[in-house]
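Here it is, the structure, as C-alpha cells.
Removed: one protein chain of the complex. Kept in place: all other protein chains.
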Amino acid sequence: MDQNSVIEAKNIIKKYKNFTLDVPEFKLPKGFATALIGENGAGKTTLLNILTGIRSDYQGTINYFGKYSEKELDNTPDVKERIGYTGTDNYYLPSWTVGQIADISSIIFDKFDSSKFKKYCDDLAIFGSASFDRSKKVSALSDGTKTKLMLAGVLSRETDLLIMDEPASPLDPLMRDKLCELIRDYINSGENKSVFFSTHNISDMENVTDYAIIMEHGMIVEQGFVEDLKEKYIVVKGERDDVEKVRPVLYTMSQSNYGFEGICLAENLDKLAGLDIVTETPSLFKISVAVMKKNSLIK
Amino acid sequence: MKKSPYLAFTSLMYRIIQILIVLISVVLGFLADVYIGNAGIVMLAAGLPLILVFTDYFAFSGTSTKKTKSMQFIKSSCKGFDFFRSALKTDLLLKHICLLFSFLGIYLAEIIYFNDGDGFAASILLLLIYLPISQLTMNITLIISRRIALTLAVQISVCYICSMISTVLLLTYSFLLPENLRDYTVPSIISFAVIEILSIITAVILYKDCVKGYVSGFSDT
Partner (left out) sequence: MKISQTNGIPIYKQIADAFRTDILAGKYKQGEYLPSIRELARDLRISVITTMKAYEQLEAEGLVTASQGKGFYVNAQDSEMLKEQHLRKVEDSLTSAIEAAKIAGMSDEELIEMLRTLLTMSIL
C-alpha cells in the first residue's frame, strides 16, 4: 500500500449487458482534491458506488486508509464512518423530512453533529430566508437544494474522505463557488483530508482540482496531478496552410477557415519546429476535452 | 436522545394511517359480513395487503420497488442496514398486529351481533391461517415486484393477483378442516405461529439483498 494513497483498488471489474467497468489499478492521492471526469455513461457513478461500498457486486480488491480491505467495509464501522458520501438521485428518501434526516443521521453515524447540521443548513440557505424547518419534506426541495442538504449532512460528520457524485451539476454559479470554498476548507481542516468528486463542470471546479482522473467507456484513460498534465499537453495554434503537416503530430485538433487549434503532447512538440505556431498552457478543461475526444465513441 | 429506528424512519401520518386501517377494516368487514356474507370477508382479505403495500410506499418509499435499491444514504453507513432492518421488523410486526386486530375486531363484533360461540372458534382458526398466508402473499409480491415492477400501479396489480390466490387457498383449506375444530386449535396456533415467524424472517432476508446489492440496471452508471 502506497503511503500517499487514501484508497487503492486493484483489478476492479463490473460487467453489465453492454458495458464493462475495468480498472486494473486505482489510487486516490491522500490530502488532495481529485476530480473524476468523463462522458455520461463512462462509468463514473459505478466506480464511486463501488469505492463507497454502496455497490458490492463486483470483482477486485480495495484497500481503504492503508489498513482495511473491502471485506471489512460492513463489519468495521470505522471505514464508512470516515467516508462521507453524497450521491445524486434517491439519496434521501423523498418522503423524509429534514428533521427525519437529522434523526436518522445521528442514529446511523456515530460522529454526526446535529447542531453543526443546523448551522450548515442555515449557512447554505437551504430554507431560503426562512429559519430551520424540521418538517420540510425532501420531495418539496429543488435538485440544487437537495445537493446542499447532502453537503450539510456529510460536512456535519467527522470524516477523512469526501466522495461526491456530481456535486456541482445541480448548483447555481454562486453555490458552485461556495462548493469550491467548502472543499478547500475541508482539505485545510486537518492532516490528510481528501476529496474525490465526479464532475462535468470542469472549468468551475478547476481551481479546486489537484488530481484528475479521466474515464471513457469504463476505463481510466488518463490521470495525473493537474500541474503535471499541464506540462504533458500543450495547446498549439497555427495557420491553415500547416494543417496537413501538423495533423499526424497533434493529439487532437480542430480546424477552421482561419487556422487550426489542437493539443500536442509536449514530447512531440519539437516535431513542429520551424512551423509558424503559437503555444500556450492548456486549462484542465481543454486537456479533458482533448482526452475525451480522443477516446470517445462520439464521432 | 436518539429515536428508535422505526420512529425515525416513519412519519406520524404513516403511523396514524396504520391504525386507521384497522378501524376501517373492522367496520367494513363487519358490514360486509352482515350484508353479503362470507364473500365480503374474502374481498376484505384480498384488499388488505393492497392497502399495506400502499402505505409501504409512503413510509419506506416502496421498500420493494427498484427505486429503493439506490438508497445511497443508508448504504453509505455501516450501521445503515441494521437501522433499516430494525425499522422494517418493527413495521412488519405492527402490520401483523394490525391485521390480527382488524380480524379479531370483526369476529368479536359478529359474536356480539350474532351471539355465535362456535362461529368464533372457527373464525379464530381462519384468522390464524389467514395471517401467514397474507404475509406470504406480501413476500411473493415483494420478490416479484423487485425483479420486474417499477411503478406502484404494477406493484399493486401483482399484489392483487397474489392476494386473490392466497384467499382461494385459504377458503380451500377452511373447507378441508374437520368437524370438531376445537381439537385442532392448539396445534394450529403453534404451527401457524412458526410459519408466521419464518415468514417475517424471510421478508427481512429478502429485503436485505434488496437493499445491499443491485439487481441490474445500466442507467445508474
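Lettered A and B in written order, each chain numbered from 1.
The criterion applied here is as follows: contacts are C-beta pairs under 8 Å (C-beta built on N, C-alpha and C of every residue); 3 or more make two chains touch, one makes a residue touch a chain.
Not measured: the values here are computed from a predicted model.
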{"item": "Among shown chains, those touching the left-out chain", "value": "A"}
{"item": "Among A:K136, A:R176 or A:K230, the residue in touch with the chain that has been omitted", "value": "A:K230"}
{"item": "Hidden-chain contact residue, picked from the options A:T159, A:T209 or A:S288", "value": "A:T209"}
{"item": "Options A:T61, A:S114, A:S139 or A:T281, residue touching the unrepresented chain", "value": "A:T281"}
{"item": "Chain A residues touching the omitted chain (full complex)", "value": "31-33, 180-181, 184-185, 187-188, 206-211, 225-227, 230, 280-281"}
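Going forward, only the chains that are shown with their structure count from here on.
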{"item": "Chain A and chain B: spacing of chain centres that average the CA atoms, whole Å", "value": "43"}
{"item": "For the chain A and chain B complex, residues of the former touching the latter", "value": "16-19, 21, 41-46, 49, 52-57, 73-77, 79-81, 83-85, 87, 89-95, 97, 100, 103-104, 106-109, 150, 153"}
{"item": "Interfacial residue positions of chain B with respect to chain A in the complex", "value": "2-3, 5, 7-9, 11, 58-61, 67, 70-81, 83, 212-214, 216, 218, 220-221"}
